[in-house]
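Quick one: the structure is below, questions incoming.
All protein chains but one are shown in place.
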Amino acid sequence: MSDNRNIVRWIRSAFGFDRQSNGRGDPLKILVPLVSIALALILGMVVIAVSGRDPFEAYALLFGDSGLIPGSASWKREFAELLLKTALYSATGLSIAMAFKAGLFNIGAEGQFWVGAIAATFIGYWGPFAHLPRVIHPAVCILFAMLAGGCWAALAGYLKVKRGVNEVIGTIMLNWTAWFLITGWLVLGPMAPIATKFISGTYYIAETAKLTRIMPPTRLNTSILIALVAAYATWFLLYKTTIGYEIRAIGHTAVLGMEAPRAQGINVNKRIVQAMFLAGALSGLGGAFFILGLQFQFPNTAIMGYGWTGIGIALIGQGEPFGVILSSLFIAALRTGATSMQVAGIPKTFSNIIEGLAVGFIALQVAVRFYLVKLMERRRLRKAAPESKEAV
Amino acid sequence: MRKLLSVLLVVALVAVVFTGCKKEEPATAIKIGLVTDVGGRGDQSFNDSAMRGLETWAAKKAYVQGGGYSDLSDADYAKSLEDYAPDLTDKGIVAIPNIQPVILESKSQEDYIPNLTKLAADEGCTMIIGVGFMLSDAVYTVAKEYPGTKFMLIDAVPADPVTYAPLPDLPNLVCYLFKEEQCGYLVGAIAGMATKTNKIGYIGGVPVPPVNRYQAGFLAGIKTTNPTAFGKNGAAVSQVYANSFIDQPKGKQIAQTQIASGADILFHAAGATGNGMFEAIKEAGGPGKGLWGIGVDVDMGKNPNLYPDGTLTCAIKHVDYSVYMATKSIVDNTFTGGVITLSLLDGGVGWAADHVGDVLSAAQIAQIENLRQMIIAGTVTPPEDPAPAAVGAWVAPTSY
Partner (left out) sequence: MNALEVRNVCKMFPGNLANDNISLAVRKGEIFAIVGENGAGKSTLMNIIYGIYSPTSGEILVNEKPVRIRSAEDAIALKMGMVHQEFMLIPRFTVTENIVIGDEPHKGIFFDYKRAVREVRDLSERVSLSVHPEAQVCDLPVGAQQRVEILKVLRRGAEILIFDEPTAVLTPEETGELFITMRKLQAEGKTILFISHKLKEVMEIADRIAVLRRGKLQGIVEKQDTSEEQLARMMVGRDVVLEIPHVESHVGAEAFACHDIHVRNNRGFEAVKGVSFKVHGGEIVGIAGVQGNGQDELVNAMIGFTRPLSGSMELNGSNMRLVTTAALRKQGMSYITEDRARRGLVMPYTVRDNVVMGQHLVRPFSNGRGGMRFDKIAEFAEGKVREYDIRPGDIYDTAGSLSGGNQQKLILARELSLPHNFLIASQPTRGLDVGATEFVYHKLLEEKQAGKAILLISLELSEIMGLADRILVLFEGRIVGETTPDKTTEEALGLLMLGVGVDTKVAS
């Protein structure tokens, strides 16, 4: 029994709705995303039905082949793809959640992802590192990818505290800089192999730099494990360390220009730069996942969209590290399953619509919250009996 | 907590029930899979062309907007051939019975391998087509894994990641390449004749090998018919890369800059980015101001979504035909692995008449036709490398 209690308490604190980290323990924090997702799925059904297709069939395909539900012959492969995507999305999701906690909007996860990817590529093929042993080499690549992404983001943090450049502007600016630097120069010039008829993009990384596959014959690799560790580390940092305590205090007082943390002697500027660095490092980790686990070189078209996906994921995950993992899983499932819907002649747009709706409802969470509170209030009145403590 | 778990349980149960009712397809049809690159359906260019070869020409089906197919009428079938393959009338393109296309669009780059694998493992496709350079690694990996399935790769030959040499042929993988430099050469020759300002612009997407070949041929064509507009080592031709195949505003912006600096004939090899070029030409006044655009890959002069009135000609690359040919080889049992390069000789590349007749004299058009014959005969070989030194060193024919 007490064991059970401990698990429940741990899960609550992991998702940030225990009393300790969140005052009066906010059940809405987990209800809002669930209700938003449910609403999105219901509305998605309506959309599919309106387009003249069977929504049940569509969802059967969508979730049947999402890798979430074991059983079918192709499950193992889909499961592998699901987890690969989860890892990839959770990296930028964590990045944006991290920045949210410090009251910053890191719209530059996209660029930090590229910078991390290009750094991982470079360390992956560069001569002096090319003969590192199997486990060390990807670790070094990841380290440098995180450093590069982190520094890239810290630059935006620095501009914010020293020059008063809003981080949204700063990171967008840096996105463009990264874009031109990488796709306009590095990939074409210094990092591209000598002109050849058969290849585009940069050099390929060495065999030793690739992430180890953990479920052959699928291409599932260690990225999902690293992502889980990263989520745990982010959670630990935010909720168990002094840096996290200060970062969250800054985040709570950032919006209205309050200065309580500063008055208590907290070095707000330093922490903002550090929070941006950490956010950038997490995005850079995503870039490393992409290069070391999937692409093995930086292609000469840009890798688009992971930063933007991360924003939606951080929103659905309510900015909590483990919430981000779950919402990544959800989005990854939608995207994995979307392939099967296409085979059945249902365009991939529908999974995009469901995804968009879920994020949309989260963005409307003020409204969702309002109605949920109303609903709960009404139920409480009707029962006219005290709610069990369990529901809190 | 308890409530929450029960909600999750219900969701899981419902999902399990759903999975039990998958539909089975009729077994007689030959399934041909196709995986697009991230451009996907509706790029007006490369992916659409490949899908036309499979869906329209081979399977004789019409894609229903939103998903699914309906049968195509004979009239529509003839119209498609007339619009897109006027130069292929002698190739005997007819519908192939029992072809069922299965198309997967890729949302992002990590989808290539799972999409190809899904078609091979779950859908039981006889042949799977990977459209475009970006799928090179993925197609090779999956083809190796599924030796019983045939694969077709368009525009690329898989290369070794260490030596960068082409990888050994697989018996179940056929790669189709095109002599883009040949059609690029012809439209370059037309551009050289058509320009009044002796300023010609080129917009590249991303410098991948096929795009480089277009550029090299285009420059050589200009060098042949108009050395002034070519300048020293091609320096007089404005050559700009957008570094993207999908950045339409960027394409427009580049074209506007080129027009502002006096260029009157613009050519793009930039996929959807190039749509912006036509927009810029249209806004700048088009043929009324002496401005013409040259399209790429397909006959864009037939595409009402672009700017047919301002399309001088197009460098055509019959991806659609290559897909048709590969599909036919499955039915005819003539499929062999290896590399097939399509050229002017076999109708794989060509140029579209569009408005050439309005700008060039009959004599000039005859000269272009001459150059075409010379390439087929092998007396003219356009270069493949667009580097200024390489194009500068290339010797243009003097009599044609």
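Lettered A and B in written order, each chain numbered from 1.
By definition in this document, a contact is a pair of C-beta atoms (placed from the backbone, for glycine too) under 8 Å apart; a residue touches a chain by one contact, two chains touch by 3 or more.
All values derive from a computational prediction rather than experimental measurement.
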Item to check | Interface partners of the hidden chain - shown chains only, full complex considered | outcome: A
Checklist entry - Looking at the whole complex, which of A:82, A:191 or A:249 touches the chain that is not displayed? => result A:249
Checklist outcome for this item: Note that chain A touches the absent chain at residues 19-20, 23-24, 240-246, 248-249, 252-253, 256-267
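Simple rule for what comes next: only the chains that are shown with their structure count from here on.
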Checklist entry - Can you give the whole-Å distance between the Cα centres of chain A and chain B? => result 35
Checklist entry - Across the complex, what residues on chain B touch chain A? => result 1-4, 7, 12, 15-16, 18-23, 38, 66-69, 102-105, 107-111, 113-115, 117-118, 121-123, 133-134, 137, 145, 156-159, 161-162, 164-166, 206-209, 243-245, 384-385, 387
Checklist outcome for this item: As the complex stands, chain A meets chain B at residues 8, 11, 30, 34, 51, 53, 56-57, 59-61, 63-64, 68-69, 71-74, 77-78, 81, 84-85, 88, 183-184, 188, 193, 195-200, 204, 217, 219, 290, 294-297, 299-306, 335-336, 338-340, 342-348, 390-391
